[in-house]
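Note that one protein chain is taken out, while the other chains of the complex remain in position.
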C-alpha cells in the first residue's frame, strides 16, 4: 500500500504545511470515518467544526483550523482532493507485461511492452501503446492505434481504424467506430452509404459506459483532447469536438456537428446535424440545439436559445393560464363598455 | 415439462375452482391458440365470448363464465397470469453446479454451489451466491458479492465492489460500477476525481439491457429492493432509490439524487443532480425534473411540475397563436376607440 508524507502531498497539491509534515498518510477518507492514517478534506469553512472533531491525521483545508492535525492549506480544496485521491487510487496501469492465455492476438499486432491484456481480449492487426490495460472481452479491430497508458474496461469494442491518444479511459460497453447512420433513399428504400472514415480520440479523453462514437463517412470523427464523456453518449459520423469539452449522460450529437473548445453539454442534450458551436458554450440538460451557436454563453430549451431568455419564456408559459383568464376578462370589459364594432 | 393440476394453480393464485380441479395443465396460452392442455386468461368481461369459444382446458377469469372448461375465479387476473406464467416459465436457476471450461475464475473467488457459470465468464476475487446463473461473457470484478439466485444475462459487466441482493436479474450489456462522472476544473482542464465508492443493488431488482449504474464518488450508489429498471437507464454516482420504484426506458438520474419509495418514472425522464423526490411520485415520460419534489402525486413537463397544471399550460400554448390574434384585434379596437395615450 502506498504511503506518503504530509509534506510530499502538500508538494503534490502546491499547498502550505501547518504542523507535522513528516506524518505518514495511507489514504483519503471523509471527515467522519477518517483515522490518524488518513487525510481528510474540508471543502468549505462551514465544515470547520466537523473537521475539528475528526480523527484524521491530516486535513486539506482552505483556512488554518488551529487543530492538532497536520494541515495543508490550499486555495482549491476540490482540486487538491482530486490529486491526492488519484495518488492513492491511481487508474490501472501495466507495469509487468502480461497477456492472458485466452486472449486472441493477431500475429502482426504490435504490443508495446509492458501491457496487461485480459481474458478473452481480441486484438486485430493493431498497435497497443505501452502501459495500457485492456480488460476482459475487449475487442480491437485491424488498424487501430492506441497510444501509451490507455485503460479499456471490459467489453469495449473498437472497430477497425480507430486512433486513440495517450491516457485515454474507455468504460465498459462503449463502441467506437461503428458505421455512421448514412443512407441514400431511392424511392422509399434506404441504400447504405459505406462509412469509409475512421475515428480519432485525443489524449486524456475519458469515455463513459455504453457510449457510441461512429466512424466518419469520409474523413474521421474526432473527439478532442481532454474531452470527458459521461455514459450513454452518442457521437454521429464526422462530429468534431474541440479540447476540454464535457458531455453529460445521454448527449446525442448528430452528424457533422463541429463543436468548439471548452463546450459543456448537460444530460440528454440533442443537437441537429451539421451545426457549429463556438468555444465556451454551455448547454443545459434536456435542451435540443436546432441551430448554430455563434456566441459563447449559456443556452437552454427546446429549441435551445439563450438561457435567461428561455427561463423568462418558461415563466411566462407558467403564467399563461392566468394571463388568458385576465385577457378574456379584459375583452369582456372592453366589449361591454365600448360600442360594438361596426358590422362588415 | 412441468405439469400442474388446476387445483394447485388455483392455490398458487388464491383463486376458487369451478369444475374439474384435477385436470392437468401444461402451459399458458392466449384464448385463440389454447388447447385442452393450456390455461387461458380472461382479462376482462368483454372477452367473455372469446373465452367461451376457446379450446383451453382451463380459464382464469374474474366471473363464472358457465363454460365446460375448468375455471379459476380470481379478483386480479393480471396478477394471476403473472404468477401462473412464471410457474411455467421460471427464470433460469442453477440446480446442478456447472462451470464452463472457458470461464476464468480467480482462485480466491467463492462460488457457492450449485451455480451455472457460462462460457467466457470472468470472475475476480468475488462471491457468487448459490443458485445464480451467469451467462456467456459476463465479467465480475474483485470484491463483488452476489446473493443467491441471481440471473445475469450475457455480456453484463460488474466493476469491482458491487454488492447485489438475492434474485436480482440483470439483462445483457448492462454495466454496474463504472466510474461516476466526477471532475474538478482547473482553468479549462478537467481533472478526474477518483470514484472511491461502490454500488449496492437490493433484493429482487430487475435491470434492463444496456443500463449503466455508476459507482459512488465516496459512499455507494444504491438501488432499493424490488426496483425495476427498463433498458438504457442511467444512474449517476451516489443516487439512492427507495423500494418498489420503476424507471421506464432511457431514464437518466443525475448524481446524488435521492428518490423515495414507490416512485415511478416514465421513459426518457431526466433529473438534475442532488434532487430529492419523496415517496409515491409519478413522473410522466419525457419530463425533466429540475427541482425537488416534496409532495406525492403526478408530475410532467420540461421543467416538470404538477401534471394537471402542465397539461393546462400546454393547452394554453396550443391556443396561444389564436390568443395572440385576438389580443392584437383587441388592441386595435382599443386604440381606435380611445383617445391616444398622452405623449411623453
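Lettered A and B in written order, each chain numbered from 1.
In this section, contacts are C-beta pairs under 8 Å (C-beta built on N, C-alpha and C of every residue); 3 or more make two chains touch, one makes a residue touch a chain.
Note that the coordinates shown come from a computational prediction; the quantities given were computed from them, not determined experimentally.
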Only one of A:258, A:278 or A:323 touches the unshown chain, namely A:323
Touch assignment to the omitted chain, from A:28, A:205 or A:236, lands on A:236
Among the options B:114, B:143, B:219 or B:267, the absent chain makes contact with B:267
Residue among B:67, B:178, B:210 or B:241 that touches the chain left out of view: B:210
So which bits of chain A touch the chain we can't see? 102, 104, 120, 122, 137, 139, 155, 157, 159, 173, 175, 178-179, 181, 183-184, 186, 188-194, 196, 210-212, 214, 218-219, 232, 234, 236, 250, 252, 254, 268, 270, 272, 288, 302-303, 305, 312-313, 316-317, 319-320, 323, 326-327, 330, 333-334, 337
Listed in rising order, the chain B residues that touch the chain left out are 28, 30, 76, 78-79, 81-83, 85-86, 88-89, 91, 100, 102, 118-120, 135-137, 153-155, 169, 171-173, 206, 208-210, 226, 228, 230-232, 243-244, 246, 248-250, 261-262, 267-268, 285-286, 302, 314, 317-318, 320-321, 324, 327, 330-331, 334, 338-339, 341
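The working rule: only the chains that are shown with their structure count from here on.
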Chain A to chain B: how many Å between their CA centres? 26
